[in-house]
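The complex appears here without one of its protein chains, the remainder shown in place.
The letters A and B name the chains in turn, as written, and every chain counts its residues from 1.
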Amino acid sequence: MSPVLRILSRRLGISVIVLIGVSMLIFAIARVIPGDPARIALGPNATDDQVAAIRAEMHLDEPIVAQYGYFVADVLRGDLGESLYTNRRVTTDIAEFLPATLELVIVAGFMMVAIGLPLGILAARHRGRWPDHVVRVLTLLTVSAPSFVWAVILMLLFSFYLPLFPVAGRLNDSYDIARTTGFLTVDTLLAGNFAAFIDALHHLILPAIALALSGIGQAARLTRANMVETYDKPYIEMAQAFGFFPSRIARRYAFKPSLIPSLTIIGLDFAAMLGNAFLVEAVFAWPGLSRYGVAVILRKDLNAIMGTVLVIALTFLVVNIIVDLLIAFLNPRIRHSTRATS
Amino acid sequence: MSNLLDIRDLKLAFKGLSGLSEVLHGIDLSIAAGERVALVGESGSGKSVTARIILGLLQETPNARVSGEVEFDGRDITAMRPRDRARLRGTEMSMIFQDPTSSLNPTFTIACQFAEVMRRRDPRMKQAECDARATEMLTEVSIPDPERVLNAYPFQLSGGMNQRVMIAMALVNNPKLLLADEPGTALDVSVQAQTLRLMHDLVEMHHTAVLFISHNLGVVREFADRVYVIYRGRIVEEGPTDAIFHAPGHAYTRALMDAVPRITGAGLPEVPEVSDDFLAPMVRHDGGAA
Partner (left out) sequence: MIRALRIISSNPLSLTGLVLVLLILAAALFAPLIAPFPTHNGSVVDFAFANRPPSTRNWMGTDLVGRDIFSRILYAYRISLGLGVVVLIIAAPVGTVVGLMAGYLGGWIEAVLMRLVDVFLSIPPLVLAIAVLGVLEPTLANAMIAVTVMWWPWYARLVYSIARSEREEGYVLAAEVIGASTAHITIREILPNCLPAIITKMTLDMGFVIIIASSLSFLGLGVQPPTPDLGSMVAEGARYLPDSWWMTVFPGLAILLAVFGFNLFGDGLREILGVDE
């Protein structure tokens, strides 16, 4: 078996264990809720008979292990139950709201890598000199405020004082675009409506920056730290001894070996954006999973809460698997190993 | 006879928290074209920084203060712009390091690293041409299956193999001067001896001058034409290898020599104790090139 395949299967194995754990955790959280879930589901005016019927339907009178079994069986069938808030299947709700969140997170993740890594390289190359200090203060500032503070500040500056970007939403109402993928940047292009595509992008930029800022800071700090360590390695001195220019040494010799240890954390940061998206979406009235999530949480809508958390955990695991594969692909030590490495 | 390298009154100081601390106190050293010269001293004596000044690396460190003249091939290196100094490295002069495996970049194949080095001289070289030339060089350093080595990453090769790869890489652009900083100290004694013989034959064939830096007088005996002994930033003795070994004139050289038999490969020489005699004036043997 090739090393990359072996890593993939190992990773998938761990992910299955973790997913089982996550499902238990979510199930446990749902069961510690004070009060009778059946009563909560029906509201205060339900009769005792109605409550008893629902209790039977929800298997609430059976042992806890059996209840967990029913829960897992339902989840495996792709059935997350019905939301008490929207009266629709939770899967339908998630399918509607998840793409908007993913679109935001993916663009923000792209910004994190495209801006954070070069900043880190710049700081590492000039370590101990002024560009390093400037980057250090700037990145420390960006990681020092929650994304909703950045969202509010960016909105104030670039939507109100300088009306460059729209204040809220994903797309101007005047465009009628068929929702094929749910990713509006993709859907507008599929519809061939270029003006709408630009509009969707225009709406996306400010929320994405707000979401990306702390990730950019973290990616830059991490890249710098790992590169500074790499700069002490003998092969960097050898590259200098062979007369390669500093910019080339930074990009080819110091950055690439430093990228591998950075990637795991960058993957985690990327996944953390799924949580922070909740905050940015609230500020920019972005119709994503967060508005749904907060709404169902405030209404104690158990099925919807469990479904939302499960989907986010699953997305998180997928991101981690992709990152692990990327590391395996980038690191020749793993790609060409004949023995098992972890 | 004009020298390839002429160092006159070289001084180096580092700016630290407690002011300037001088590391080299005025060194004179010269190497003729094709000559093999050894610079021997214990760790911290200033031999490695000397090599890094010749390469022009230390001049670019913010807290290093370098003064004196370093004339290479008729040009004063200390007066050059950093960019011009960088142009000399890897083409006119190159260097090999103590630990071959960690000195080769772990994320690129040997072929890729060879090509990078060759393109220092000729940026338009195609990969196939580079590979052909690299194969030639690897054969010269007695590597039996160059193709396999070219496609390998450094961590897939043995230390001795990487040492040969590094020697081949350092010589591929036909430099006029090779700086060797404790080559092979990280390797087994037998492997080290083998690669040193190989290096000796190669530089003789290519007529490359070598500055061989070592803490071990025994190792340089076979290799060098001439020896400089350095102690605490000063040259204490200089002369043809035979002259130094037959009639060591300086107390420190004698102490180093007494330490030789006890060294096994990677061990540092145990110079018994610091003696006032070590600070005695320099001894110069006749017959040296300088």
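The definition used in the following text is that a contact is a pair of C-beta atoms (placed from the backbone, for glycine too) under 8 Å apart; a residue touches a chain by one contact, two chains touch by 3 or more.
These numbers were taken from a predicted model, which means no experiment stands behind them.
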item	value
Which displayed chains the hidden chain touches across the whole complex	A
Options A:L140, A:L164, A:I198 or A:I322, residue touching the unrepresented chain	A:L140
Residue, one of A:V135, A:L171, A:A208 or A:L279, that touches the chain absent here	A:L279
Those residues of chain A which, in the complete complex, touch the missing chain	14, 17-18, 21-22, 24-26, 29-30, 32-34, 133, 136-137, 140-141, 143-146, 148-149, 152-153, 155-156, 160-161, 221-222, 225, 268, 271-276, 278-279, 282-283, 293-294, 296-298, 300, 302, 305, 309, 312-313, 316-317, 320
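In this section, only the chains that are shown with their structure count from here on.
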item	value
Residues of chain B touching chain A in the complex	55, 57, 62, 83, 86-91, 94-95, 97-99, 102-107, 109, 116-117, 120, 153, 155-156, 166, 179
Interface residues, chain A side, partner chain B - complex	128-129, 233-235, 237-245, 252-253, 256-257, 330-333, 336
